[in-house]
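Missing here is one protein chain; the remaining ones are kept as they sit in the complex.
The block that comes next holds chain A.
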Amino acid sequence: MENALLPKKAKLVKIEDLSPDVKLLRVKLSNSSFPTNDSGLTFNPGQFMLLGVWGYGESPFGPSSSPYEAGFIDFGVRNVGVVTKHLHELEVGDTVTLRGPYGNGYPLNSMQGKDIVMVTGGCGIPPIASLIEYLIKNRKSFGKIYLIYGAAAPDNLLFRNSYLRWQKAIEIILTVDKPSPDWKGCTGFVNAHLGKVKVDPDNTLVAACGPGPMTAALAKTLGGMGISKRQFFVSEERRMSCGIGRCQHCTCGDTYVCLDGPVFSYDQVEGVWD
């Protein structure tokens, strides 16, 4: 019987500052590449993995690298708690632990042939970044593709090195709350810029990752555009410990965010009391 709580040992092969408090950590297995699922992906964009350091514990993160990349997996880690503080102190060559991927991920099959709008804020972008890589790799299977990405200030926008490459295939709208003098993008909340998106509402799927107030505002604006809550997919954040539907930390009413999510259509989460 496989021990579901036993993590794999992985090595940090690259560390990069993405913003003042977010680092990109690239991990690699010692002797092999990562296994792939039935679709040939290392994970489904939107699934999460438990990345950890022996001695300090493990925390859930949505990988940000291309799901077609089996040699390594990238994580965008914000220094915000005990585990992430220690992840930030590691150096290239250090050992980390890894479990997963867990959960469902964004509905890739339902996205085929549709216009795709991705909306995210701040630290919600890693799983969206991996979804972008998936969409670009299969660019011909989709209609128009937009990314609306908001952050507190230009310095807090993550994956800045990727924008030029992404822009060749998708439209990007960047927005910040506090612009710097040389800022050329938009300002304000992400949902204020949904009007710039030119999509066929009946044939559009929206993928978001961000805090509750952001997704609630988005649902309202999208409704006005004729995009229903069933076409709007959000990734839910909860505390996770086991990742496999047992420890009870991530429960939300009748659902286990780790098993049934973390991605839900908005009609599934709207108004849920828990």
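One rule holds in what follows: a contact is a pair of C-beta atoms (placed from the backbone, for glycine too) under 8 Å apart; a residue touches a chain by one contact, two chains touch by 3 or more; residues count from 1.
What we mean here is this: contacts and distances are computed from a predicted model.
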Protein name, per the UniProt record, of whichever chain is missing from view ("4Fe-4S ferredoxin-type domain-containing protein", "Transcriptional regulator", "ABC transporter permease" or "Chemotaxis protein CheA"): "4Fe-4S ferredoxin-type domain-containing protein"
Those residues of chain A which, in the complete complex, touch the missing chain: 1-6, 9, 54-59, 80-84, 95, 237-239, 241-242, 244-249, 251-254, 273-274
